[in-house]
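Sharing a structure below in C-alpha cells format, with a few things to ask.
The complex appears here without one of its protein chains, the remainder shown in place.
Per-chain numbering from 1; labels A and B assigned in written order.
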Amino acid sequence: MNPKENFDSNFGEASVPASRLVTSLASPIDASCRVPLLVLFSGAALWLVVGLLLSLAAVMTFHKPDMFADCPLLTYGRVQPAANDALLYGFCIPAGLGVMLWIFARLSRAELALPLVPVVAANLWHFGVLVGVVAILLGDSTGFVWLEFPRGGSALLFAAFLLIAISAVATFGQRRECELYPSHWFLLAALLWFPWIYSTANLFLVAWPVRGVAQVAINSWFATNLIFVWLALVGLGTAFYFLPKLAGRPLQTYYLALFVFWTLILFGSWMGITVSAPLPAWMSAASSVAAALTLVPVLAVAIITFKTVRGVPHGGISCKGEPFCYIKFGTAAFVLSALMLIAEACPQISRVIGFTWFGPAQVQLQILGFFTVVMSGAIHELLPCVMGFGLPFPKLVRLQHWLFMPGIVLWAGSLAVGGVAQGMKLGNPQTAFADSTAAALMFLRVGTTGLLFILLGSLLFATNIFIMTLKWKLALFKSLLAAFKAPLATPSASASLRRDRAVAEGKGGEVKP
Amino acid sequence: MNDESKSSNSSRSDGEPETVRSTTPIWIILLTLMLLFLGSVYFDHHSGWFSSKVYSPYTSKDEVELYQPKSGAAAQAAHGRQVYQFVCGACHGVDGMGKPGQAPPLAGSEWVNANGFHRLAQILLNGLNGNLQVEGKDWNLNMAAMGAGLSDADLAAVLTYIRTSWDNKAGAVTADDVKAIRAAVGGHPSISAAQLKTIPE
Partner (left out) sequence: MRNGVIVFIAAFIALGVSWCGFVLAPVMQLGTEKQAAVLNSSDVYPIGRPGEANQGLQVYRANGCAACHTEQVQQSGFACDVMITSAGTNPPAVIAAWWRMQTNFFPNEMTQRFYSVIPNSGGVPQFPFERVRKEIADIAVESFQNVGAKAEIHIIAIGPDIERGWGLRRSVAEDFLYDQPVQLGSLRAGPDLANVGARLPDANWQLVHLYAPQALVKNSTMPPFRFLFEVRKIGNAPSPDALQFSKAFAPPAGCEVVPKPEAKQLAAYLSSLRADAPLYEAPFTPIMTKP
C-alpha cells in the first residue's frame, strides 16, 4: 500500500481535531482533486455570501416595505427568487459536486479522472449562475419556482453538470474493488437525477411550454425532486461517508442504508403536489401517500445516525463545533425538514399551514440547516487534506458552527412558528386577512436576526476558503519561481505540485472565485 | 444484532468508512408494508381513479355527478331570479309590482307579456327613457342600460324569469336569442319610449 495513505488512517479518528492533521504533503489522491475543488468551493462560498445578502435584502421588505420602491432590481419578487437560486445553484450544487468528486476519488482509491474537465465545468457553472441571477434581477426570470434562470443560464448549468458527471463517473470507474459503499449509491443516483429533472423541466416549461396546469404538475415534480430528493441524495451520501469516518466506527448498518436509498428514491420522487393545487385529485392523493411512505426513510436516517454516533466521544448532542458537529446537526436538520415536508403533504395539516411561511421555513431548513451545514462541515474536513496544509483560521470553524446553529434555529424556527400563527388566522374567515400577515410579521422580523447570524457564519466560511486559495496560489507562484530559477530542484517538491502546475498552466487564471 | 460484525473488507487500513452488515430491523419493513396498505386504501378513497374531472374535496366521479346543479328550466329560473333580485329588484320590487314614481310594474305589464321579446330585450340591453304608458298609467322613465354588465346567459335567464313569474305567461328566452339581439343592437344609446314602439315585437 502506498505509504502516503498512512496519513489517512490517523485521519479517521474523531479525537484528532482537523487542525492537528495539518501536513505539508497531501496524498496524490487528495492532491488530484485540488484545483477542481478549489474552483468549485471558492465560487460556492462566494455565492453563499451573495445569496444570504440577497435573502437579507428580500426580508428587509417586511421591515420597511418602501425600502426598494424605486429600484426595480431589488423589488421583493426579484430578490427573493434570486437569493434562493444563488443559494441552491450557486452554493449547494457546486459544493455537493465538489465533495462528491472527492468522495469518489477516495472511495475508489484512485486519483480524480480527467481533472481538467471539472475545472472547466466549474467555471462554466459559476458563470451560468451569474447569468441566471443577473437575469432574474433584471426581470428576465421564467416565472417557475426553482427554475427561474432563463435559457442561457440553464444551458450553461446543464452542460457544466454533465461535464462534472463525466469526470465523476470516470473516477468511479477506476475503483479497485467491486463492492460499493452506501455513499456511492446516493451520489451516483444524484448524478442521474439532476440532468433528468433539469432537462425535463426546461424542455417542458421553458423551451416548448406545455399548456395550462400541466406546467404546475411538472414544476412541482421538479422542485421536489431537486430540493428534497437531490439535496437528500447528496447530503446523505456525504453524511454517510463522514459520520462513520469521524466517529471512527462503521456505519450502522449497510442494509438500513440500502433501505433508505430505495425508499427515498421510490417515494420521495412522488411528493410535492398539494391538495389545493388546481390538479385532479389523483395527483395530490398520490403525493400524500408518497409523503406518508417517505416517513420510513426519514426514520431510518435518524436510526442510522443515532446508532453510528452513539457511544463515540462527542457522539451525543454535546459538541464543540468541529466538522463532526456540522454533520450531526445537518442530519438532524434533514430529519426535521423532511418531517415538515411530510406534514405539509397531509391534507388536514396543509389546510392550516398551506400558503403560509411554514413552506419557506421548510425550504430554508433543508437548504441552510441541512445541506449547507453538512457541506461546510465536509469542506472544513476535506480541504486541509486536499490542500496539504491546515485551514488558515481553524478557530473560525467552531465560531461558524456557533453562528450557524442558533442562526438556523432562529431563522427557520421563527418562520415556521410565524407560518402556523399566520395559518391559524388565515383559516378563520372571521379574521381579517391583514391580521394573518401581521401575525407572521413579528416572527419574520425576529428571524432576520437569525439570518444575520448565518450571514456572519458564511463570511467566516468564505474567509477560510479565500485565504486558503490565496495561500495556495502564493505557494504555487513561489514554487514556479523556484522551479524557474533552479530547473533541477529536489524530487521532494512533490508530484502533486507538479500536477497543480500543469493544471494551473493549462487553465490560466481559472482558479479565481 | 452484532454491532461488531464488520463487513468483509474490514482489513482496510486507509481510514475509509465501513459498514456493519446486520439485518434490517423487521419492524421497519412491517411499518413500510402497513403504510403501503393504508396508502392504497387512502388512494382508493380519494383519487377519483385518475379522472381528470375529479378534484378534491370530491372523491369520485359519482359524487361530482350527484352535486351538479339542476340543468334546464328549473336552473334557468333559479338563475334568473338571482339576477332579478340583484339587479332589478331594487326598483321593480322583488314581487314585480314596481315602485310608484320610480319603476313601473312588471307583473301583468303588457310590454312584458308581448308575443315577442325583442322590445323587452332591447330595454335591458340599452336602457329606456321618456314617457311610456304601462298598465294604463303614465311613467316618466329613465332606466339605465344593463347590457354591459350581464352575460347573454344572465340576460336570457332574467328575461325568462320576468316573462314567466307573477302570473306572466310569456315564453322563455334563450342565450342564443339574446346573443343575436346584442349583436344587432348592442351598444346602442338609450332608447326613447317613442322609438320603442317602432321596434318589432
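The rule is short, and it goes like this: contacts are C-beta pairs under 8 Å (C-beta built on N, C-alpha and C of every residue); 3 or more make two chains touch, one makes a residue touch a chain.
Keep in mind that what you see is a predicted model, and the values were worked out from it rather than measured.
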item	value
Contact list for the unshown chain, restricted to visible chains	A, B
Omitted-chain contact residue, chosen from A:Thr75, A:Ser167, A:Thr238 or A:Ser376	A:Thr75
Residue of A:Ala277, A:Ile327 or A:Ile465 touching the missing chain in the full complex	A:Ala277
Touching residue (missing chain; options A:Arg109, A:His184 or A:Arg249)	A:His184
From A:Leu266, A:Val409 or A:Ala483, residue that would touch the chain that is not displayed	A:Leu266
Those residues of chain A which, in the complete complex, touch the missing chain	61-62, 65-72, 75-78, 80-81, 139-145, 172-173, 178-180, 184-185, 188-189, 192-193, 196-197, 200, 204-205, 209-218, 220-221, 225, 258, 261-262, 265-266, 269-270, 272-273, 276-280, 283, 286, 351, 354-357, 359-360, 422, 426-429, 433-434, 436-438, 440-441
Residues from chain B at the interface with the omitted partner, ascending	50, 52-58, 64, 66-72, 74-76, 78-79, 81-83, 85-87, 94-95, 149-154, 174-176, 179
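In this section, only the chains that are shown with their structure count from here on.
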item	value
Chain A residues touching chain B - in the complex, by the definition given at the top	1, 5, 8-12, 106-107, 109, 177, 179, 181-183, 240-245, 250-259, 263, 275, 278-282, 284-286, 288-290, 292-293, 295-296, 299-300, 303, 347
Parts of chain B lying in touch with chain A, wherever the complex brings them together	3, 6-9, 13-25, 28-29, 31-32, 35-36, 38-40, 42-43, 46-56, 58-59
